[in-house]
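Just passing along the structure, written as structure tokens.
All protein chains but one are shown at their positions in the complex.
We just call them A and B in the order they show up, numbering each chain from 1.
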Amino acid sequence: MILLNLIYFLAEVVLACFFFGFGFKYLSHFGTLGENTQLKVWNEELQIYERTTGDNSMLILLFSVFTIAALILFIYILILLIKNVRAIIRLRKEGKHIASFRELLLDLLDKKFHITLLAAPMTTLVLFTVLPIVFMILIAFTNFDSDHQPPGELFTWTGLTNVTDVFLGNATKTHTFFGILGWTFVWAILATFTNYILGMLLAIVINHKLVKFKKMWRTLFIISIAIPQFVSLLLIARALEPAGAINVALMKAGIISAPLPFLSNTLLARICVVIINMWIGIPYTMMTFSGVLMNIPAELYESSEIDGAGVLQSFVSITLPYMIFVTAPATITTFVSNINNFNVIYLLTGGGPFALDYYQAGKTDLLVTWLYKLTVDHHDYALASTIGIFIFMIVSTVSLAVYNHTGSVKREDMFQ
Amino acid sequence: MSRHKKMVSIGLHTLLTVLAVIWLIPVFWLLISSFRAEKGAYTSNLLPQRFTFDNYIRLFTDTRLFNFPRWFMNTLFVAVCSCIITTLLTLMVAYVYSRLRFRSRKGLMNISLILGMFPGFMSMIAIYHFMKAIGLDQTLLALILVYSGGAALNYYIAKGFFDTIPKALDEAARIDGASRHVIFWKIILPNSKPIVVNTAINAFIAPWVDFIFVSVIMKDNYNNYTVAKGLYTMVDKANIFEYYTSFCAGAVLVSIPIVCLFIKIQKYYVAGVTAGASKG
Partner (left out) sequence: MKKVFSVVCAGIMAASLCACGNQAGNATASDVKAQEKNGAKEQITLSVWGAQADQALLKELCEKFAAEHPEKDWQFDYGVVGEADAQARYLEDPAAAADVFSYPDDQMTTLVEADALYEVTRNADEIKSANVPASVEAASYGGTLYGYPMTADNGYLLYYDKSVLTEKDVETLDGILAAANKAGKKVHMDVSNGWYIASFFLGNGCKLTIDENGKQICDFNNEKGLEAAEAIRKFCDDPAFVTGDDSVLQGGIGDDICCGISGPWVSASVKEKLGDNYAAAKLPTFTCGGKQVQMGSFLGCKVLGVNTQSSHPVEAMELAEYLTNEESQARRFEALGYGPSNVKVAESDEVAADATLKALADQSKFAISQRVNGAYWTPAEAFGAELEGHTGNDLQAMLDQLVEQVTAE
């Protein structure tokens, strides 16, 4: 335990070094996010305007977050250290055995095994997910946008301006947000259920008693998912354009006389993304359902056969409920990931057709693609973060509610 | 009855053939585009006028601008490393949540579940600057860390699978004096082949198809691109006419290993999806 104290102490020293050597100079500007922009100084010898290094609001904010995290860790270890010292003193007094370092290590492999196992995943989680998310949430309360780009212009705290902007202040942004929110839900529902139902049907067809070469059929459908989505979707997007292969083929066949505006008409574009998403998603659901169908416990059918149930009846009363039950968690995951289905929309339509009544968005944009474009194309970071927080609130509420609901379903254990 | 059966059988096979054709048309389109001799993303003729192998040869010989072989090796390296790390981390977390009971378990599980739903584009910028601060920006190591950093969030499926392994197995081992450490490595892991394979494959495929994280991390460091980012660069505005057919060829080359993997792991894939449902 004394060695353990030494380790704690070393960690404290490292953290303190980090704080004074690196973190403090960022944290001290945390309140204002920097005051000094980069300045120009005329250098007569070189005949240039030299730049002095100014503050950088973004780095100040980011490293402040990391520094605060380090401080919390520092305090936590300090508490552990004090506790440990106290324990040693108490054990000494009572004349009890003080655990050796070796024993403590062994404990980490057994009673406290969860600490050992979770240490690495949690460290990466905090560094690569939690702290960046905290940073992102803080951005939502600043005015970090294309007009406030460090090092030329600094940004600063603006409180709830972005939130009120989206919901009250700016009519276009409000309209865009709710328009896109509505479509996001329509899309998520359509995308999930078309794939679910049709994938199930396909699996049933392939697994039908009379169908030969089941494995071959499955493989044929699986080939399409093996092509990376950015490739297949890009190809399809190109084919759907006015001069693309589909229009050309339709015109050559004499079915249409002018190119159909697949991607520039709102309704057509929305139908297209849902249909193309079926092309992407059905093989996955087919694979899942095939597996499920093959794994339905035989006893379930035996009892119904005794009851003299027909094919259709046993399907409705056994196959269907079983499949729905088994795939319920996966379906919820699919629904949530469809709300955030970046690839299909971004690669297929890029959110287009763009709309005049939307702010930097189009009629097939999902919240997540809008957020991406605001970040990457327009450097509207503050607005993007605000939207990100709302997406998160919506998605996490939905999924936590549904997960808990299926939890109660599961407890019924109807097929166990 | 048998006539009826025959009709049904013919009907089903016709349906499947039609559907399979629909599903394979884009694949076929990709294939013939990769052998097309005419340049460009569009041609006036639906089918290529001349076929050639040059698009493939060019990927490996003309490496001045697009270093496909190097990108391929980069991706392979990143995929293998992040596959190993992700699989281990995911299984460790899943095992902890499934078997060990401790104070903050439930809270951690719920937080991990919803953290993964945060749209990550903004945090990518933070990650980039963090990587830069520790001197890892524009390196393959950074990419590996990024791909495996979120492993703790994807415990759900593996945990569902572990839950189905009878507790009696652990208990017997504990009576024999095995520590939890030993149980994890010697009992749980060997009994979890489907989920290990499933997790590993998913982790392996991710670097082959992601182009967004790579752009943020690598910026202009061409030599450290992965195939996905490289191919994506081939079809940006300035390059698409010149490189579209090579892009198709590259995509075919990337797809082949993934097709093989998918065909091999079908049954494990299903195990992964349904594991979560069998038990809470």
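Descriptive notes on the structure:
We take it that a residue touches a chain if its C-beta (ideal position, glycine included) is under 8 Å from a C-beta of that chain, and two chains touch if they have at least 3 such contacts.
In this text the structure is predicted, and so the values were computed from the model without any measurement.
Which of A:Thr52, A:Ser100, A:Ser303 or A:Thr397 touches the hidden chain is settled by the complete complex: it is A:Thr52. The omitted chain makes contact with just one of the residues B:Ala41, B:Leu59 or B:Ile188: B:Ala41.
Counting over the whole complex, chain B has residues 38-45, 64-65, 85, 88, 92, 125, 128-129, 132-138, 145, 216, 219-222, 233, 236-242, 244 touching the chain that is not drawn.
Contact between chain A and the unshown chain involves residues 14, 17-18, 21-22, 37-38, 43, 45-53, 116, 119-120, 123, 127, 146-147, 149-153, 172, 241-243, 257-259, 261, 264-266, 352-362, 376-379.
Methods note: only the chains that are shown with their structure count from here on.
The distance from the centre of chain A to the centre of chain B, with each centre set as the mean of the Cα atoms, comes to 15 Å.
Within the complex formed with chain A, the residues of chain B that make contact are 5, 8-9, 12-13, 15-16, 19-20, 22-24, 26-27, 29-30, 33, 41-42, 44, 46, 89-90, 92-93, 95-96, 100, 102, 105, 108, 110, 112-127, 129-130, 133, 145-146, 148-153, 156, 160, 179-181, 184, 208-209, 211, 228, 231-232, 235, 247-248, 251, 254-255, 258-259, 261-263, 266-267, 269-271, 273-274, 276-280.
Within the complex, the chain A residues that touch chain B are 58-59, 62-63, 65-66, 106, 109-111, 113-114, 116-118, 120-122, 124-125, 127-133, 135-136, 139, 202, 205-206, 208, 210-212, 217-232, 234-236, 238-239, 243-245, 248-249, 252, 279, 283, 287-288, 290-292, 295, 325-330, 333, 336, 340, 367-368, 371-372, 375-376, 381, 384-385, 388, 391-392, 395-396, 399-400, 403, 407, 410-411, 416.
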